[in-house]
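A single protein chain has been omitted; all remaining protein chains appear in their positions.
Here is chain A:
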Amino acid sequence: MPADFNWAVGGEAGDGIDSTGKIFAQALSRAGRHVFTSKDFASRIRGGYTAYKVRTSVDKVQSVVDRLDVLIALTPRTIEENLDELHEGSVIIYDGERTTMQDVEIPEEMIGIDVPLKRLAEEAGGAIMRNVVALGAACEVAEFPIENLDSALEKRFSDKGQKLVDNNKEAARAGRSYVAEEYDHEFDYNLETTDEDYVLLNGDEAIGMGAIAAGCRFYAGYPITPATDVMTYLTGRIERYGGHVVQAEDELSAINMALGAARGGARSMTATSGPGIDLMTETFGLIATSETPLVICNVMRSGPSTGMPTKQEQGDLNQMLYGGHGEVPRFVLAPTTIAECFWKTVEAFNLAEKYQLPVYLTADLSMAVTEQTFSPDTFDMDEVEIDRGNVVDETTIDDHMSESGGFQPHEITDDGISPRAFPGTADGAHMSTGLEHDEQGRRTEDTEMRVEQVDKRNRKVETAREREDWSPREFGDEDADTLVVTWGSNEGALAEAVEFLADDGLDVRVLSVPYIFPRPDLSEDVEAAESVIVVECNEQGQFADLVEHDVLERVDRINKYNGVRFKADELADDIKETLAAGVEA
């Protein structure tokens, strides 16, 4: 297990908790330590409490744990909220001069460090820096060289002038000195530094960076927790690469704008959370049936309805797989780590354009707001490959014309993939529609063409199954009798859980699945294991249902989808034929 150190700062919303925590996390990252952060926002009791937690080690950390070693408590409630995680010997840094903290009781088995944060901050240039004084105090407690804070402070405050940076550095040193002088105590921590270079980012940022890397030029969205950071990240950045972000009036508009940009030939994307997906589902069928490439990012949160908007859940799997009326081919990708948020975003854009369909890219709250350190090589831009699929130009369009001379954006092909012409391409003018259509995109209710188009759209999925790599990531003991399967953001916690289990002499094999549809065939793995456990952050076990579905006995099927209902005599014949085919087989 990593020799990890767990630290938090907590207080009321508005106390600057986020930026304080981020400064400390960045300082650790700059000092060559791995960092994994998490946030408590909103309340278990009543509104207002917020905390930023940091787990750090010289080894890789990829999960949170239920242990807190040092806590900066700006309010009594911060201590109450974290009693379960604090332990014997935990250090609590607080300002006993703050009115609300005067009567605070530090549990006996813990070490209270009373630092006049506000007074020291005022001496350094302003009360607003009291959290930085606390950071300095924390550096002393954790034996973490305070110089590492400097670069993080510079990053945070440099645009506000050198004076402010210097004041903050002084405030940090005041906190450190105060603890050194007033507390003659040996703390058990020693946060070593290394020469490693790390970058620190969260899942939303990784998705945004992946989108720019993939050539996404247009983003339309409507703010919603916890997807807003994708939009915030892109705003001001995508413009540097010739792109644009629009804040739409609602999610209905956002997805239609994104659709419009995609029809214009841009790589286009929107991001939202469950309630936004509900609205966007209106347009989902149109995207799929008009064969428009679009990346729809769903950063899940706890539902249903408004649910617990700032809490974790992986409850939208069925919505993404089955949402929308009619039968709509779509892909669903679920990156399993923050680094994968970047790469799967790139992949989502390629898949969307190669197969000309909507791709759900789903993360969740815990991944979106969690920051983690990675080697910068993890995001090697030279490794980014762009595949735009079957786009025709003036020279190649002639091969895709109907007998009457119209371009055929829904041409019936063996692999189901048709040519795409961007507006402005000579002789490429065509209609895209949510109506069933012929090869030229013209409305039709012809029973044969209907079936041909449905089959063609579904054939793209079969083609993708064959051409792409949908394998899960595997770790743990490959010969273990117990198979644990998971999807999405649980991978980090599971990877560390495997080590805990190994310490207890229990070996497990883990498959972490980033592809929900199409997905890897796990039936052999499931059948080979003595026991199979599916881990996911929801109540119904939506992915477990899929795993069970995939290993169930197959039934024969009679399907009709040409727009005409079953007729009795026809159905009798169909059943006879199906039975006969079964006997032959």
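Worth a mention:
The rule is short, and it goes like this: a residue touches a chain if its C-beta (ideal position, glycine included) is under 8 Å from a C-beta of that chain, and two chains touch if they have at least 3 such contacts; residues count from 1.
Quick note on the criterion: contacts and distances are computed from a predicted model.
Per UniProt, the protein behind the absent chain is "2-oxoacid ferredoxin oxidoreductase"; the candidates were "Probable branched-chain amino acid transport ATP-binding protein LivG", "Inner-membrane translocator", "Multisubunit sodium/proton antiporter, MrpC subunit" or "2-oxoacid ferredoxin oxidoreductase". From the options A:Asp159, A:Asp195, A:Asp382 or A:Glu466, the residue with contact to the unseen chain in the full assembly is A:Asp382. Considering A:His185, A:Arg443 or A:Lys567, the position touching the chain not shown turns out to be A:Arg443 (whole complex). Looking at A:Ala13, A:Leu252, A:Leu321 or A:Val461, the residue that reaches the missing chain in the full complex is A:Leu252.
Among A:Arg119, A:Arg237, A:Lys311 or A:Arg473, only A:Arg237 touches the chain that is left out of the view. If you put the hidden chain back, the residue from A:Arg330, A:His410 or A:His430 that touches it is A:His430.
For chain A, the list of residues touching the undisplayed chain reads 29-30, 197-201, 205, 209, 212-215, 217-218, 220, 237, 239-244, 246, 248-250, 252-254, 256-268, 282-283, 286, 290, 376, 379, 381-382, 384-386, 388, 404, 406, 422-435, 442-443.
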